[in-house]
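All protein chains of the complex are present and in place, except for one that has been dropped.
Right, chain A next:
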Amino acid sequence: MNPLPLVAVAGSPNAGKSALFNALTGARQKVGNYPGVTVERKSGRLQLADGRPLELVDLPGAYSLEPASPDEAVTRDVLLGQQKGERQPDALVIVLDASNLDNHLRFALQLIELGLPTIVALNMVDLAKRDGLELDPSVLERELGVPVVETVAVRRRGISELQGALDDMLAAPRCGVHESVKADIIHLQRRAREIAAAAVIRETPVRRWTHRLDSVLLHPIMGPVILAAIMFVMFQAVFAWSETPVAWIESGVAALSGLAAQIIPSSLLRSMVVDGAIAGVGAVITFLPQILILFFFILLLEGTGYMVRAAFLMDRVMHGVGLSGRAFIPLLSSFACAVPGIMATRTIDDPKDRLTTILVAPLMTCSARLPVYTLIIAAFIPNTRLAWGVGLQGLVMFGLYVTGIAGALLAAFVLRRGVLKGGGGGFMMELPKYQWPAAKDVAIGLLTRVEIFLKRAGTIILGTTILLWALASFPQARPGESQVDASIAGKIASGIEVVVRPIGFNHDIALALLPAMAAREVAVSAIATVYSIDSSDETAAATKLEDRLQGRWSLATALAFLAWFVFAPQCISTIAVTRRETNGWKWPLFMVSYLFVLAYCAAGLTYWTAVSLGL
């Protein structure tokens, strides 16, 4: 069976390629990675007028066939038929930004030289008009020797014309392909400028919209203030808007486990489904609303063109520790959850910059750590007021956040001078024109990311929670013996205890560290479970968790536990997403180990200092 004809969509970054791809394929997209690299492969199906299906692949944006990034290398290799896991395209759709022809035509000229059947989509003609620029597509057709179709992909204009041109092109017999393309960029660039100048019908000089907006948004004082305001709104939204849906999900999970408990007879199976699968996956799914809202903002910031401005504003600061401004938004997003943060690092071109950002992202205090911080602080830190509006508890909480940030910056600094030394670190990017993204494009982006989160992380999380459940449930306790102590988990905890005893951790904490891997806030419920199992006495069971902790932990232990959680080895979703984004187990393992060492040292230092101070 012959595979479907493959049509590649190629173009420079910011030409509106993804919007055009979305307009052609709709929501039926497959997103994966090219084998061996962390470059996203997006493909979809399209039906021609005569009913023939074809596969459309969205190539990574590139400025030329001489790659300056891994993404561009994939684009070149696919087009030359040298990419592993991809057949050579049968035809090409080149997307050009109508108001940036001088530049985009250079890549188009290079692509046309390949000799594949080609159509040019002259995209964003509306924005060009807004800037007072009118072009003649027929001049382009004549100069380039291929059909040119005017489009406005975000508004779905010109799409049927483009489909028609595709129809005609694929009906024609295929000609040979030039295997090597050797052209002098400077020469192509000059030719591109000539053609672009020839295609201009009218050009009215107007003060461009984008420039006017930038003079406010990139203003040395206003710029950072507005950025801070936008980030503030984003975080407010992540926490405020998510409350209701989180409550729904929680009650849904509770209802589901209640139902399962009724249907399945009391047995090991019931325990596995209710305590293992539903409880574990439920704990992770609760984060879905926050992740969705966060992604919504990230997609909006990206789609409007503001993301690059944020990077511009923050580059100098990030540069200080060897990162680029591009790392700012992913790291900031990690305050809500490291999973979307790590997935957002795809916008960082340089592989080493990107990897460093991924490795330090988990040090940003994510929202899952809050329940742990809140519990311990409430139990051990006196609620005294230090000054007007400044309480000791709040100060400790603030300190924990600052420690996380400082740790991340320090780790980035060390990584960039150690294992991830050299390479890039540069910051060269285009500042695209501002535009309002189509709701449909944002929706498709959200959908694919949620799918990745649920599918990839979901399978691993389900597996691990069942494993953790098994560890806690086997072997089964004899009558009179506590299940916790009898289980493999209990034994493992005794083993861990030996290691963590020097830093002030007791058996309870050692036991909580295991399930905390599933999701950090589970540490709280794990501690609660241990204490409720241990106390048979009714009145003791009713005592508040905080009060019980006070009775069983010293202040030094509590502080060490907090310090541990600033760096704590990561939750399974983070590890799973790191594996996906780095294409292997090497970096997630490295991340877990270095953070474990940091956590151990920080907790130890805190404990010993506290003990020597007599706390």
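Following the convention adopted for this analysis, contacts are C-beta pairs under 8 Å (C-beta built on N, C-alpha and C of every residue); 3 or more make two chains touch, one makes a residue touch a chain; residues count from 1.
The rule we apply is simple: contacts and distances are computed from a predicted model.
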Given the choices "Ferrous iron transport protein A", "Amino acid ABC transporter permease", "tRNA uridine 5-carboxymethylaminomethyl modification enzyme MnmG" or "Phosphonate C-P lyase system protein PhnH", state the protein name listed in UniProt for the chain not shown.
-> "Ferrous iron transport protein A"
Contact partner of the left-out chain, one of A:Thr210, A:Ser257, A:Ser333 or A:Gln435 | A:Thr210
Looking beyond the chains shown, say which of A:Asn22, A:Ser69 or A:Gln290 touches the absent one.
-> A:Ser69
Identified contact with the non-displayed chain, of A:Ala171, A:Val317 or A:Leu467 | A:Val317
Of the residues listed, A:Gly158, A:Gly223, A:Gly504 or A:Gly604, which one is in contact with the missing chain?
-> A:Gly223
The one residue from A:Asn103, A:Thr151, A:Ser242 or A:Thr557 touching the chain left out of view is A:Asn103
Name every residue on chain A in touch with the hidden partner chain.
-> 63-64, 66, 68-69, 99-103, 106, 185-186, 189-190, 193, 210-211, 214-215, 218, 220-221, 223-224, 308, 311-313, 315-317, 319, 325, 424, 426-431
